[in-house]
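A protein chain is absent from this complex, but the other protein chains hold their places.
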Amino acid sequence: MSVIHARSVTKRFPNGFEALKGIDLEIQPGSFTVVLGPSGAGKSTLLRLLNGLETPTSGEVRVYGQPVDRRHLRRIRSQVAMVFQQFNLVGRLSCVTNVLTGRLAHRSWVGSVFYLFREEDMAIARGALYRVGLTDKAWERADKLSGGQQQRVGIARALAQQPKVILADEPVASLDPVTSEEIMTLLREICDRDGITVVVNLHQVELARRFADRIIGMNSGKIVFDGSPDQMTQPVLRTIYQREGIEDDNSLDMALAYA
Amino acid sequence: MNAQPLKAALPEQLPPKPRNPMPVWIAATLAMLWLIVWDLEISFETLAYGVEDMAEYFGRYGQPDFTNLSRYLALMGITLATALWGTVFALLVAFFLAPLAARNFSPNAVAYRIARETLNFMRAMPDLLLALLFVAALGLGPMPGALALGVHTAGFLGKFFAESLERVDRGVCEGVASTGANFPQMVMYAGWPSILREALGYVLYILDRNVRMASVLGLVGAGGIGLALHDTLRLFDYGQSAALILVILATILMIDYASAWLRRRLG
Partner (left out) sequence: MITASTWRWPTPNGLPPLPLVGGVVTLLGVLWLTAPIVEVDFVRLFGSFGKMMHFAGQMFVTPDWGYVPQLLAKMLETIEMTVLATAIAIVVSLPLGLLAASNATPHPLIYRITRDLLSLMRALPELVWALVFVSAVGLGPLPGVMALAFVTVGFMGKFFAESIEVVDHKAVEGVRAHGAGWLQVRLFAMLPQALPDFVGTVMYILDHNMRAAAILGLVGAGGIGYDLVMSMRLFQYDRLLLIALAIYLAVTALDRTSDHLRSRIIHGRHA
């Protein structure tokens, strides 16, 4: 059974912009999928539909068979974790507390509003921080860390949820190439070792090629490619990245060669 | 005359200057102010003539009479305590209402509207009016005053908190929301930690303000030093009045310094 199932999904924003124009998608458990495409292609919108941060204008989205709607939102979010481009940590709180927010949906909320956590949750948080290699920064304020470190805390938070799916929305766009490499490696390792389904938005072609099992190319709200990295040839890339009014000449190829 | 070729050589004329509305606004404002002065029957002449009288009048305050100092200090203590209780009450109420009145945290539109309107209502009622009502209902003494201060400033504090909460970075809220957090969890983890410094600043500001208001609440029987001042002025006892004013002044200045110091330490 597929983990994620989207059928005829469209999304139109109040200002009239059509971000998604009829998406059909199935994602299998344990897979590492990269969604590739230029800015404005709808990658972010697609990902955010999967955990309810956006709602589709039409069509349906299901995660493990459950529809993504208000009733199921908390349960779905407890199984679907997200990693953000801007890390989205609470700057003032310590890394440990940030990671612990991953446990918020997992038990009744009474203790957590007083910042009380059970020992088991603390253990899970410690484990997650160890996994991303940030044990020594555990008690520091999150906003005192570097970009790469903050992203790792973000991943630790996702891990603390003990999720079945991790969605990463441009996780390395704000990071330098070396750190980007580390983060992608970490995500790939989590997928391989823990069997967690990972879906990553990227705009860097090279990273997509190296880390993905499956690449979904998007352009202007539609899926224009769906296959393995080997199948992503130059003509395919051009389809993904072409824009209206740009002539199909070498400049696009040159640009993509450096992506 | 060959003016034509010269004109052709000049650069294109600037577009006509847009009409400047400022002089009109200024004239209108001055006219309105003049109307007001007329309507209020304020005579600046009598004021000007009265300056000399006023100088003499203020001179009467020159010799403060501190014979009742201990009593005044005690009254000031009551005033301070009243302000503290009022502020704590306001903080409690605002703590629960503000997240509901913040568009990005509020669970639904109805709760948001109700919370917003409640806070607005609490703010709109002048605390003196509330104090009057509470004194009528609860009798004389400082407690109705504290309650009045609490209710009124809860409205302000709630609005300040709500506005701060609405400015919290959307990404931070989404980060916590994406873990499946519910409303109280969102508020405690994405809300308050993000605005802690601002929030403390507001509380100190309100405390400061409440000390000032508490010192006049006595005028309506709500305890404290206000009534004493009213009495001494009515009896034309300028010496005592001066002493009272100095006590109030000194206290307020001390609270000002203390709260500015605290704010610097937290900042």
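Chains here go by letter, A and B, matching the order in which they are written, and residues are numbered from 1 within each.
Following the convention adopted for this analysis, a residue touches a chain if its C-beta (ideal position, glycine included) is under 8 Å from a C-beta of that chain, and two chains touch if they have at least 3 such contacts.
All of these numbers come straight from a predicted model, not from anything done at the bench.
For the chain left out of this panel, the touching residue among B:T82, B:S164, B:Q240 or B:S259 is B:T82. The omitted chain makes contact with just one of the residues A:Q66, A:S94 or A:Q242: A:S94. By the touch rule set out above, chain A reaches the unshown chain at residues 94, 96-97, 100, 111, 115-120, 122, 125, 139. One chain of the complex is left out; on chain B, the residues touching it are 29, 32-33, 36-37, 39-42, 47, 50, 53-54, 57-58, 77-78, 81-82, 84-85, 88, 120-121, 123-126, 128-129, 132-134, 136-138, 141-143, 146-147, 212-213, 215-216, 219-220, 223, 226, 229-230, 233, 236, 241, 245, 248-249, 252-253, 256.
Here is the rule we go by: only the chains that are shown with their structure count from here on.
Chain centres here are Cα means. That of chain A falls 46 Å from that of chain B.
Touching chain A in their complex are the following residues of chain B: 171-172, 174-182, 184-185, 188-190, 193-194, 196. The touching residues of chain A, when paired with chain B in their complex, are 51, 53, 73-78, 81-82, 84, 86-93, 97, 101-105, 109, 112-113, 115, 154, 157, 161.
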